[in-house]
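Yeah, one chain of the complex is gone here, protein chain that is, but the others are all in their spots.
Our next item is chain A:
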Amino acid sequence: MVVFFSYTVFLSFFPNIEGTQSYWQLNLTTAQKYLDNDSLQNIIVGSSLSTKILTDSLSHFFNLALIGQGVYDGLKVIKYKNNFPQNVFIETNYIDRPEKKDFQHTLFSPFAAFVSKNIPSLRIEKHPIPIIIKEMQLLFGNDRKAKKMSIQQMIAYSKQHKNDLLFDKKFKIEEAVYSEKIDSLALLKRLEELSFYVRFLKSKGVNVYFFEMPVNPKLVHLNKAKSIRMAMTDFIKKEKINFIQSDTSSYQTNDGIHLNLEESIKYTHYFKSQVLSMPHNQN
């Protein structure tokens, strides 16, 4: 009890201290931050691909992209909050990925919500071990170096440490995933779900936009990407939704699907220019 109380007091003195150790925790923390913030105008929902959009370059944006998850968890979080943003940008790359019930169960559990709101030491991002590791990294590890680097230095550093063999292995896996035949019935079910969310958001006065994150050009024409793109083209026409045109220029990735830092900056510029030309910005 003494340790617990001391830790709670410590956190109240250092409210910004936090750390996560897994994508699961990071996703929950991201969603929780979204739920705690009432003044958000533009929300991005998507998979880990969209986490590469750098929202610090976009004003009034919140990136609710969840690593290893699809758009439905993000959309459910928006629906759950019941305080709606002006615009929602939905990534289409992994539109076939179903929602994660256990993620929602953890996030929306009334007990967990109450506890995390009222007792800071019980919040996921306040777990002592990840915090200690993060602080140690800042003091002694690579994070200390990274913190001192400019973006150009970081780009140069990552280029210097690029491992082609590792890239090839990662790419092969993605190639296999993208070559898989898509389960059309499951996709249809997902699109029905998507349609429900889109109509719901529209009914609340939210502008909905779709966009596709760039991936390695070799993957673009494989089975999975093609099937999803075709289904989405029909869907967009049917639901009359605005779409951010895909950038056809070639992008470098870390593994075939995730943009590296340099390309993230490039795509964020593109995304920003497209957003500025959207109908809601024309008025």
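Quick note on the criterion: contacts are C-beta pairs under 8 Å (C-beta built on N, C-alpha and C of every residue); 3 or more make two chains touch, one makes a residue touch a chain; residues count from 1.
The working rule: contacts and distances are computed from a predicted model.
*Asks:* What is the protein name, per UniProt, of the chain that does not appear here: "Glutamine ABC transporter permease protein GlnP", "MBOAT family protein", "Outer membrane protein OmpA" or "Cell division ATP-binding protein FtsE"?
*Replies:* Its record in UniProt gives the absent chain the protein name "MBOAT family protein".
*Asks:* Could you tell which one of A:Ile173, A:Leu188 or A:Leu276 touches the chain left off the display?
*Replies:* With A:Ile173, A:Leu188 or A:Leu276 as choices, the missing chain is touched by A:Ile173.
*Asks:* Among A:Lys81, A:His127 or A:Lys202, which one is in touch with the chain left out?
*Replies:* Spelled out, the listed residue whose C-beta touches the missing chain is A:His127.
*Asks:* Check the options A:Tyr7, A:Tyr157, A:Phe200 or A:Phe243 and report the residue that touches the missing chain.
*Replies:* A:Tyr7
*Asks:* To test your reading of the contact rule: which positions on chain A touch the chain that is missing from view?
*Replies:* 1, 3-4, 7, 21-22, 24-25, 102, 106, 109, 111, 121-122, 126-129, 133, 137, 141-142, 161, 163, 165-166, 169-170, 172-173, 176, 255
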